[in-house]
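Each remark here refers to the structure printed beneath this line.
The complex appears here minus one protein chain, its other protein chains still in place.
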Amino acid sequence: MHPAKKYRPALTALAVVAAFLIGGSFVPNFLNPANFLNVIRQCSIIAICAVGVTQVIVIKGIDLSVGGNVTFCGMLAGLLLGRGVPVPIAILAALAAGTAIGLVSGALHAYLEVPAFVATLVIGQITQGAAYLFNNGRSFGSFPPAFVFLGNGSLLGVPVSDYIMVIFVLAGVFVTTKLPIGTRIYGLGGNEQVLKNSGIDTAKIKLFVFAVSGFCAASAGVLLAAQLDTAHPTQGEPYQLDAIAACIIGGVSMAGGEGKVIMSMVGALIIQSIRNILNLLAVHSFYQNILVGVIIIGVVAISMMTRARRANKTAQFAAADAGALKP
Amino acid sequence: MQKKDTLETGWTRFLKEHGSIIFFAVLFLAASLFVNNFFTVRNVFTVIKQAAVPLVACMGLMLILTTGGIDLSLGYTLGLCSVLLGMMTKRYGFPAWTAIPLTLCVGAAVGLLNGSIVQFLKVPAFIATLGSGYVLFGIAQIFGKGDAFYQLPGDLLAFGTARPLSGLMDKLPEGAGGNLFLDQFFKLPAYVYIAALVAVIIFFLRHKTTYGRSLSAFGFNAATARLSGIRTARLHVLTYVISSTLVALAAVLLTIRVDCAQSNLGGSNYTFEIVTAAVVGGTSLFGGVSSVVNCIFGVLVTKTLENVVNLLAINIYLFQPLMGLVILLAIVLEAFKNRKL
Partner (left out) sequence: MALLEMKGITKYIFDSYGVAIRNTTVKILDKVDFSLEKGEVHILVGENGAGKSTLMKVLGGLIPPDEGEILLDGKPVRPRSARDALDLGIGFIHQELNLCGNLSVRDNIFMGRELTHKGMKDGKEMRRRSEELLKEMGVNIDPDTLVKNLSTAQQQIIEIAKVFSYDCRIIIMDEPTSSLTKTEIDILFRLIHRLKAQGVSIIYISHRLEEFERVGDRLSVLRDGQYIGTLEKEAFHVDRIVSMMVGRALGAMYENTHVPGGERVLEVRALRLEPHTAPISLHVNRGEIVGIGGLVGAGRTELAKSIFGYRKSFGGQVLYNGNPLKKLDPALLIRAGIIYLTEDRKTEGLILDMGIRQNISLASLFRLFPRLFMFGHKEEELARDMVGRLNVVCNALEQTARTLSGGNQQKVVLGKCLATQPKLLILDEPTRGIDVGAKAEIYHMIDTIARSGVAVLMISSDMPELIGMSDRIYVMREGAIVVEITEKAEMQQETILEHTIGRTGGVA
């Protein structure tokens, strides 16, 4: 294995520790337990989105509908709750809607061969636009306590949001590493033709992956509404970039076929820590967006360049490797 | 082998190559028949005026789409240029003839940045411009401090709103004076002419120059293009520079048109509208295929739809989802065209 890849998890872990230490030593209150709990509570939204987005990027796609979907599903849950629909039913309806939205993007990509970024951009815009229609551009709020508990309550001192996050991440890890479809998802990112020749309906895998991403975004949207106790038609927007940034920082390759769900959660933690530190330092959100934008471009650029260099390195010359094959 | 061309009649070929014209014709006809006040001289000219600025931006985006890339920072570039233009003219009192070129230079610089990230750092275009869009938006907000600039100086407004042909009206023969059509035509503001000029220039650039041919070749297959002696790196970056300069020009015209300079003049919705126009205009998202004429009709389609939504006085929030459905329709038709369905 290439050293850069072998040590990648270790390097990322090191980066997290470093981020926390730097945060802790320079930023007052960062390591304060209350603040820390806040960070991990807020990072759950990004991490849940990232569980889906990771798989989408692994199959060489991208999901630009996350922001719209988070908003749409939050608004839908808000609308239903406002009409007095019981909490579980409102949540289930929102999750179903989000999954359906993911399925539509997936169908566009899988069956009409629309590039993923276009399909999801379109769907993202439609959902974002539709979110304004729910209440004529206004927000919903004052949800039932049971709903707010999901976002703001805690069990044994740990926010409920984080239990939900852990469930999502574990489910993501389980699907991608323990189930046959996991291998196929990675295989699809590696070489789609191989799967087709093996009789696998790759369109179905794409549908599955985009549906999962839609489901994750919907869950994040509902959870966000619960955390904020409000659903506003723009509140999902920041999570678009953050979810992608989390995956990229976590080492998911834009070239497909590589990346781990668990590392994306670490990426989410890093992103949220950075945002939190900047908040504590009273840096305006204008600057935060600039920083996240720069981080995304920087990390992708570095990974693309190391990949290119690695490809060059493996250009070995024949006659040398013939002997390696001992009959 | 049988000659392939004979298999397709002239009509089916026209349909395939100029779908956006048919699209526009059908839409225009339907709107004329079913929407009150749509088919009036004044309204039609309103649509033309509304289409002028997006057309300039769309010409730029079309070039980038031809490389196989995309510019998701378009709307934010527009916002940044608008804010800077407002700042220069309103806060610092720059005259229009310095402020406008400077704004275009800012656009060119943004293009240089985006193009370099895509070309030299090998970051996929949609990620690079998604990221840079946030950066540009942040910068625009910092510069504008979140405010907007209203009541811009007269010399700046004159650049876009002057009516170059209005003098001709007096010279018209008797009887033609009351003609509403001629009246509207001669009153067209300068930005419509600027947009038309841009379209003509880009038409020649895209279809009648070695640059346009190289661009198309690069969009289809970058490796072959480079091995055939096309300076691909230069071409690629230059395309982003041209495109963003056009977006800056669109920013200048839009700022003048609405007499307001602010950072969220464009935003992701604007980007999306321009992408829709280009895609409806038959521009391939895989690179290589694009046409100026089709893009003009693509822009007209989006603007006609917006106009219809306004005239029907339904929910204004309907426009954005509707635009999404239009692009969906365009994509589905494209799939039909390639017989993927």
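The chains carry the letters A and B, assigned in the order they are written, with residues numbered from 1 in each.
Just so we're on the same page, contacts are C-beta pairs under 8 Å (C-beta built on N, C-alpha and C of every residue); 3 or more make two chains touch, one makes a residue touch a chain.
This one's a predicted model, so the numbers in the text were calculated from it and none came from an experiment.
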Contact with the hidden chain (one of A:Ile89, A:Val194, A:Leu281 or A:Ile302): A:Val194
Of B:Ala217, B:Val237 or B:Ala250, the residue in touch with the unshown chain: B:Ala217
Absent-chain interface as seen on chain B, which is shown: 1-5, 7, 204, 208-211, 213-214, 216-217, 220-221, 223-231, 288-289, 338-339
For chain A, the residues touching the chain missing from this view: 1, 178-180, 182-184, 186-187, 189-191, 193-200, 257-258, 312, 315-327
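Simple rule for what comes next: only the chains that are shown with their structure count from here on.
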Contacting residues of chain A [partner chain B, same complex]: 62, 64, 108, 111-115, 117-119, 121-123, 125-126, 128-130, 132-133, 136-137, 241, 244, 248, 254, 284, 286-290, 292-294, 296-297, 300-301, 304-305, 308
Chain B residues touching chain A - in the complex, by the definition given at the top: 70, 72, 117, 121-124, 126-128, 130-135, 137-139, 141-142, 268-269, 272, 275, 279, 285-286, 315, 317-325, 327-328, 331-332, 335, 340-341
